[in-house]
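A protein chain is absent from this complex, but the other protein chains hold their places.
Per-chain residue numbering starts at 1, and chain names A, B, C and D are given in the order in which the chains are listed.
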Amino acid sequence: MILYLLKRLGVLIASTAVAAVAVFAFMAVLPGDPAEVALGVNATPEAVAELRRQFGTDRSPLAQFLDWAGGLIQGDFGTSYVTSSPIGPQIGDRLAVTAVLVLGGMVVALLIAVPLGTFAAVHHRDPLGVAISAASQVGIAIPAFLAGILLVFVFAVQAQALPSGGYVPLAESPGEWLRSLLLPWLSLGLVQGAVLTRYVRSAVLDVMREDYLRTARAKGRGRTGALWRHGLRNASIPVVTVLGLQLATLLIGAVVVERVFVIPGLGDLLLNGVAGRDLLLVQGVVMVLVAAVLLINFVVDVAYHLLDPRLR
Amino acid sequence: MLRVEGLTVRAGSVELVRDVSFAIAPGERVGLIGESGSGKSLTALSLMGLLPEGVTAAGRARLGEHDLVGVPESRIKGLRGRELSMVFQEPMTALNPLMRVGAQVAEVMTLHGVARQEARSRALDLLERVRLPEPGQIAGAYPHQLSGGQRQRVMLAIALANEPGLLVCDEPTTALDVTVQKQMLELIAEVAPALLFITHDLAVVASVCERVLVMYGGRVVESGTVREVFTRPRHRYTEGLLAASRLTPRGTRLPTIKGSVPPAGGFPGGCVFRNRCPHATPACETAPELTGDGHAYACWHPAD
Amino acid sequence: GGAGAGGGGTGGSGTPKAQSLSVGFVAEPANLDFTSTEGAAIPQALLVNVYEGLVKLGQDGKIVPLLAEKWDVSADRKTYTFTLRKNVTFTGGAPFTADDVVFSLDRVKSDWKLKIKSQLDVVDKVEKKDDATAVVTLKRPSNGFLYTMATRLGAMFSRTGVADLANKPVGTGPYVLGSWRRGDAIQLDANPSYWGTKPPLSAITLKYFKDATAMNNALLTGGIDVISSVQAPESLQQFADPGRFQTVEGTTNGEVVLSMNNSRPPFDDKKVRQAVRHAIDHKALLDTAWAGRGQLIGSMVPPTDPWYEDRTGDYAYDPAKAKELLGGKTLNVKMRIPNLPYAVNSAQVVKSQLAQVGITADIEPLEFPARWLDVVFQQGDYDLSIINHVEPRDMGIFADKSYYFRYDNPEFGKLLASADEGTEQQQTDDLKQAAKLLSDDAAADWLFLFPNLIVAKKGVTGLPKNAIAESFDFTALAKQ
Amino acid sequence: MPTHAGTPRTEVPGEALIEVRNVTRVYHRPRTSLTRPGAAVHALRDVSLTVRRGERFGIVGESGSGKSTLLRLLCALDRPTSGTIRFDGQDIAGRPEKRLRFLRENLQIVFQDPMSSLDPRMRVRDLVAEPLAALGLPAAERVSELLEQVGLPAEAADRYPHQFSGGQRQRIAIARALAPRPKVLVADEPVSALDVSVRGQILNLLADLADELGLTLVFVSHDLSVVRHVCETVAVMRAGEIVETGPVDEIWAAPAHPYTRTLLEAVPTLEGLL
Partner (left out) sequence: MRGRLNAGLVVGGVLVGIVVLAALVSFFWTPHDPTLVDAAQKTRAPGGGYLLGADKFGRDTLSQLMVGARTTLYVGIVAVGIAAVLGVPLGVIAGMTPRGWLSELIMRVNDLVFAFPALLLAVMLGAVYGAGTLTAMIAIGVATVPAFARVARAATLQVMVTDYILAARAAGRRRPAIAVRHVLPNIASMLIVQASVSFAIAILAEAALSFLGFGTRPPIPSWGRMLQESQELLFSTPRLALWPGLAIALAVLGFNLLGDGLRDYLDPKLRRIRAEG
């Protein structure tokens, strides 16, 4: 186990390093000189040259990369060419928002998927079970942003029950914070919940066919009892994998939902950065997103190993 | 103690087991033999109320004063693991891979009212009783850390935990090596109360059971004491099976039964064996009754 | 000119209650330093509200006094003597004096990084006469000078307040920067020590929305009180209920221009450009692309400028004529537009209409600002583009032949130069002629004048009807 | 009355065809601890045996004793950790596939599970012709000839494996093995997965074919009585080692090694009990 952990950690670090190179290389290809962009159309050539020196973009790519990567290790993402403020804290703030958004969405998805998926599996021959799987199919087919728009329409514009968008920091007002996040959580969670429902259903269905469930029933447990005691933990193993994959997609789905709900998260920062050619910022955000996905994969793999004694 | 009458198992319109009747007295060890697909497992599972989805049983089966067939799950749930236990064929998949072995043994006792602490210590005794070395260590192991034979012993320990009146074993040794099989069979013969033992290996039945039921195509085609059935088989299928099971010396041709076992629903009407039987005549198009006291058989042209 | 905040508002009530308002905007500033960062977002938020100039542009397009109580112009029209308002302090307490005027205007030459700073090249020197009097001497007479002084170039900075312009603006205006949550909102607080009429509101929050629908929803659900500029005019029906909302429609300086690259085929051919102008049904375009809001113009002059003339008749919608001008040719051109709603909408209509006369335009939306500025504006690699030129009195851009229109007509340059130096009448005459020349040359096509569409909750007063200056003037904004 | 099937050929020991010398095969389990390397599984330890031309050579042993590993090495489907394997005088251990043509032409294998050894997506025709196709030999008429040889109708060629019963599938597998007219047929538990009633059919078929084609047979089983029926020579394996080898009847009558004895005693028989 420890060996596995170390090995997996090594892979994580190596992948992150390679990802950093990839991200940097990709950004280097981006047309547009940060200095020119910062100064806009009316800049003088001297000013541009001066700014280049200031930004350090007149150095060789290797030097720039080493500088950037070196900073990353210390949590320093550099200083934005455009806003001339340090990038790290900005990303930190935004990441916190996005993380709350994603995790909340995941919780909603789980709250939907686990009971419904299990129910649909146990009753897979009953009309209600079939109806649930049909509903989950329809849920999957709805784009997240459409779900968001519809939710806003119903709950904010028509019912005037919740804000249509915007984000209130927790520190400012916990109640408003919650209200501002409810709809985004729902729109992320509903769609992902539908996807997850299907996986939970098929995992539970698979487990229900396992011999050890029959053994449990032969011991005197009822169908449901056997499923609870022996089935769900086993079913959770494939679901955890999917959960990991989904967290990654959620992270990206959040970009869209942030746009719909005007939430200042990482996605918003990324799109702004791209639009404003704030290269260093984009580079940082992409790096953080990629690292987050790699980290999620790592956690899932480790969780997988913890859950399953056969892998220990 | 167990009385089965007219047990029929269907999947949709296909009859997989038809009109099976037999009885097991307390302490009696009965073998159920037949080739793959003859309906042995389904017969056993219908007694346990564990038939797979989409498969239904009809007829009567009583264990003591409890009905086993056609009653709701909630009524027989309490019997399983206490009055009636079962050991399955596949030792590799029958145990929960995520749970320690000791807990799985203890579970069957706590389920039927034994206190947690007591169940735990009795689990160790049970593991010892099925002759597992170092029961303490085994109890703390996960199933994948045990060999097939060890796992099958654990299954036996689970089955015996509440001292049931009847033990059903569905090919418990098929997946094991001969040496391991021998130990296991000895163990079963020693600890089992009344026993319904399923196998396709005639020699195994002969070493464990007193009475035997021969199944083919979902029907019991012959039944009687092991000695009588195996020395003087009357049904042509039993005869063929016995002949094919004896390996003749090298250089000689092995006796065979022509053709092969048809898939479910592919058996002929009338006598299910008639399309493979060398003695079949048009008379076989009507199904023969299982007749005879003690040694019964269902054949129009029995061997003598 | 009189004292006070001026503008179209009625001014605040006498009893300022601790009230605040949220106003929705589209573009968030990247930083708060408009001396080194391009774009309309920063002056929109800060000019007049946080920074003030000596003069400002009134709602009717006239120059009115602000930090200068009055000014005198010498007979040769080269010397401007500004008499400064007393008791004006910067946030932080430093008094505003003629020294600051000298400092600010000299700083344009020395520290500003924007190309537009050349507009003040006409200034020869700036001097302090006494604490309350500053004198600006021009190299030559200029009609544009005073006007320029009303733009961000004329903003007054404190000698001790320019250390961190990007994050800490220091001005003399009625509002000061409260807080800034990047990606979300900027809050401006009322300046307690403001020299003039105190603003009626205690705070104003500028909320930024990239998505027009999100902004609409915010107003519908009470998240904001004002939409500063409607980006989805079709959605105005949502705000039709006069019991809840009010809509203000005025004009802007923004000419939505269908620019043509005058330097390369096919649009180096005047006939082809003329064909394009004839091919476009401007009325239909405005109706479909911008819900009929806005005004049709035929040249680079908005109706609020004194030299405006209706030139919409110059090229009537006439596809047959257009085809004739093309001489039966069919063309394939690149239409590279910014990815902004008005441009994307208009482009689809333009494409459809050009297709009727045999011009196939490939629409390529580019990220705005970065990529559009790079490809179209800097490199001039485009055939057609659509952009809203929002700067006031910006006809001069056609005089710069390196400007992305690549329009080159010396005649036009001469007209502009003489307009700037001549008398006011001369200026008006020359510019009228220049506008006509542009139109005749079909240097571009003017699709429509961008409307100033503001929607607000009922009871919000002091909304600037016309957006003809760089700033969104909050000084009169109030809530009843 | 069982009829005679072939001549027992114990009395004609031909020259050595397969020679296995001191073969060891070690598998490594993945490492699970930092300090200890992954456990080594000695699937074969210093195994030597000789199969003579025309001989029917049996290998018995319990699960995991290394029978299949040994066969894989004989077929050059795996390479030994050490030791040599000679086929017809040529060393085959560790040769690349392109230099194994002589082996593929002369030695073919039949597996235990007739379902999983037949590609479910291929028609019987292509399955049977596969060794020929792989060796670039013409296959056209050979397929029906082979099917007839194993007692399957010619129409079988157009069907898929799942349309056959277990015994028929094993016949298909045997037909495939016979396609390139090999000298040696290797069979890994060919009847373990079959019903008893069908087992006899396949064993008879193998005996007939061995006689007709003069095949050398290497026959693996966990059941000594099956081996005794088929082979004249047997090697008893346990934990990767050959513990005893010799004429099957001698070993059956008087097992020298205690393990062989245990094995023999463990086999339940009808005769003994009745």
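Methods note: a residue touches a chain if its C-beta (ideal position, glycine included) is under 8 Å from a C-beta of that chain, and two chains touch if they have at least 3 such contacts.
Treat the numbers as computed from the prediction; the structure is a model and nothing was measured.
Undergrad: Quick one: jot down which shown chains the absent chain touches.
TA: A, C, D
Undergrad: For the chain left out of this view, which of D:P114, D:G240 or D:P255 touches it?
TA: Once the missing chain is taken into account, the touching residue is D:P114.
Undergrad: For the chain that's not shown, point to the residue among D:L17, D:A43 or D:C75 touching it.
TA: Result: among the candidates, D:C75 touches the missing chain.
Undergrad: Return the single residue from C:S74, C:T330, C:S352 or C:T423 that touches the missing chain.
TA: C:S352
Undergrad: Which listed residue, D:R104, D:R125, D:K183 or D:H257, touches the chain dropped from view?
TA: D:R104
Undergrad: Which listed residue (A:L3, A:L178 or A:V256) would be found touching the missing chain in the intact complex?
TA: A:V256
Undergrad: List the chain A residues touching the unshown chain?
TA: The missing chain touches chain A at positions 11, 14-15, 18-19, 22, 26, 29-31, 137-138, 140-146, 149, 153, 157, 248-249, 251-253, 255-256, 259, 270-271, 274, 282, 286, 289-291, 293-294, 297.
Undergrad: Tell me which stretches of chain D touch the chain missing from the display.
TA: Counting over the whole complex, chain D touches the hidden chain at residues 72, 75, 77, 97-98, 100-101, 104, 108-109, 111-122, 130-131, 134-135, 161-163, 166, 173, 176, 193.
Undergrad: Suppose we count only contacts with the excluded chain; which residues of chain C make the list?
TA: Against the left-out chain, chain C lists 212-213, 216, 232, 234-235, 237-238, 281, 283-285, 287-289, 291, 339, 344-345, 347-349, 351-353, 355, 363-367, 371.
Keep in mind that, in the parts below, only the chains that are shown with their structure count from here on.
Undergrad: Taking every chain's C-alpha mean, which one sits closest to the mean of all protein C-alpha atoms?
TA: Most central by this criterion: A.
Undergrad: Averaging only over C-alpha atoms, locate the centres of chain B and chain D and give their separation in whole Å.
TA: A distance of 32 Å separates the two centres.
Undergrad: Roughly how many whole angstrom separate the Cα centroids of chain C and chain D?
TA: Taking the mean C-alpha position of each chain, the two centres sit 89 Å apart.
Undergrad: How about chain A: which of its residues touch chain B in the complex?
TA: Going through chain A, the ones touching chain B are 125, 210-212, 214-223, 229-230, 233-234, 307-310.
Undergrad: Report the residues of chain A in contact with chain C in the complex, numbered from low to high.
TA: 31-32, 36-44, 47, 51, 82-85, 90, 93-94, 149, 152, 156-157, 160, 163-167, 169, 259-262, 264, 268-269, 271-272, 274-278
Undergrad: Could you pull out which chain C residues touch chain A in their complex?
TA: Where chain C meets chain A, its residues are 28, 30-31, 36-39, 113-117, 166-167, 181-184, 207, 209-211, 213-214, 217-218, 220-223, 367-371, 373-374, 377-378.
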